[in-house]
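With one protein chain removed, the remaining protein chains of the complex are shown where they sit.
Naming follows writing order (A and B), and every chain is counted from residue 1.
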Amino acid sequence: MMTDLLITIVKILVVFGVYLTMVAYLSLVERRVSAFIQDRRGPNRVGPFGLLQPLADGLKFMFKEDLIPHYVNRPVYLLAPLVALVPAFITMAVIPFGNTLPLFGRDIPLVIANVNIGFLYIFALTSMGVYGVVLAGWSSNSKYSLIGGLRASAQMISYELSLGLAAVGVLIVAGSLRLPDIVAAQSGLRWNFWMQPLGFIIFLIAVFAETNRLPFDLPEAEPELVGGYHTEYSSMKFAMFFMAEYANMLTASAVVVSLYLGGWQVPYLEQAGLPPLLLSLAQVLAFVLKVGVMLFFFVWVRWTLPRFRYDQLMRLGWKITLPLAILNIFYSGYLVVAKWV
Amino acid sequence: MDLSFLFFYLFAAVAVGAALVVVLNRNILHCAMALVLMFFAIAALFLMLGAEFIAAVQVLVYAGAIMVLFLFVILLIQIDRVQMLRFAHRQSPLVVIIAVLLLAELLYMIIRGTLGIAPGGADAAAAGAASGSTEAFGALLYTTYLFPFEVASVLLLAAMIGAILLARLDKEEVGGVSRQDMS
Partner (left out) sequence: MISLQHYLALGAILFAIGVVGVLTRRNAILILMAIELMLNGVNITLIAFARHAGNLTGQIFVLFIITVAAAEAAVGLALVIALFRGRDTLNVDEIHLLKW
């Protein structure tokens, strides 16, 4: 009992530490990759290859003056950055980042909480992310923020449907709501990425919309809305929104990897005859690498595609991805009935 | 044992407090946030009652979809323009009396009344929990309650069409002609 508790605490600390570091370095990766795509150099002055840049950014954010405009609705204004940040963090609790780790004679499952409604837990929390944006938009009492918040709420409701329906296909095939089961069902080459390419594409589009990333970053759309919902925020509060964006991206990548890219599975690695400890660590490494590839994809898309117009966004969501997601459910049902999986 | 009492009273207090805020606060957005908090407290109580699936659906649908819709409308019609409506009402003293009477009656029934439902064996609940009550829930929903389930989908379709029709701007209305002939 005590050791179980201890193991859980250690797992939480390790995951949280790695997660926060990745979030911090994601900002650097984004700037370096964008520089690479645009044939610039990017931040390379602080430390070797600019590796200490996130630290410098953090310090700068902390020392900036914390302005709270007098026209804001204070309690909500202060609450909004936290509401934006927390759901992305706690979603990680149900994502399996490896199989079991054989250590000290016991098999430690590499997931913080194996909840039997893990999948619904993720969706419930993802749908909470919108509150940070909407509350920030409303409480700032500024037209740019308000329009940002309005766009965020409409966008997120629209794309959550496609997100959920696309993922139903995965659930039908896996026959479980537990994330570890869903990953285990994708052993060998049976990644859902291959089995359900349509569902994967729809899910990916919806994920981009849910994380407010380009080409769907209309809630912040800097050319038209200054900064969108976070226009009136400064210092650490702005930094929290900034972190929330990257944290959401990281969580979303982990979810995509778990649902479609086989999670920690590496095809046929089990048959290579590695010692169990090494095998387990290799699988964790594979998971991290896959997440890294997804993150690179996020950044790549951002610096390649232009922003959608609002009506185009709505049309894409309701008239194209939603019907296709429903079609994908029929296809998944067919997969199961025809015993292809 | 004691811990579950603690949690029950904690979540119940949060739910009731938030509900009071919804009914009494004058700022509509604060009301909406209090309602979200209440949904969470109730979802926690559902978890305590062993209804994980319903708890997740509660958060997903109520807090994640319905309240976002409310917020969207609140932002859309810019409620500041619509004056924060006062609580007092000519009929409110009467309402409070009725509500208190209703509550007293309900509580009397709950405490004194006899339940028509026999407590099911703990084994049934335990069996449900062991097999993952979500699975048992799904099996029940798609067999015994299949017809109501299908009807619910028709209801949702009707609601969707109705909402679109009601909220749609007519072509001539955009021109600003029919404003006055509605009032």
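In this text, contacts are C-beta pairs under 8 Å (C-beta built on N, C-alpha and C of every residue); 3 or more make two chains touch, one makes a residue touch a chain.
In this text the structure is predicted, and so the values were computed from the model without any measurement.
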In the full complex, displayed partners of the excluded chain: B
Residues of chain B in contact with the chain not shown: 1, 4-5, 8, 12, 15-16, 19-20, 22-23, 28, 31-32, 35, 38-39, 42, 45-46, 48-51, 53-54, 57-58, 61-62, 65-66, 69-70, 73-74, 76-77, 79, 82, 85-87, 89, 91-92, 95-96, 98-100, 102-103, 106-107, 110-111, 115, 117-125, 128, 133, 136-137, 140-141, 145, 148, 152, 155-156, 158-160, 162-167, 169, 173, 179, 182-183
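Operating definition for what follows: only the chains that are shown with their structure count from here on.
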Inter-chain centre distance, chain A versus chain B - centres from mean C-alpha coordinates, in Å: 29
Contact footprint of chain B on chain A as seen in their complex: 73, 76, 115-117, 120-121, 123-124, 126-128, 130-131, 134-135, 137-139, 146, 149-150, 153-154, 156-157, 160, 177
Contact set on chain B toward chain A in their complex: 27, 29-30, 33, 36, 52-53, 55-57, 59-60, 63-65, 68-69, 71-72, 74-76, 78, 132, 134
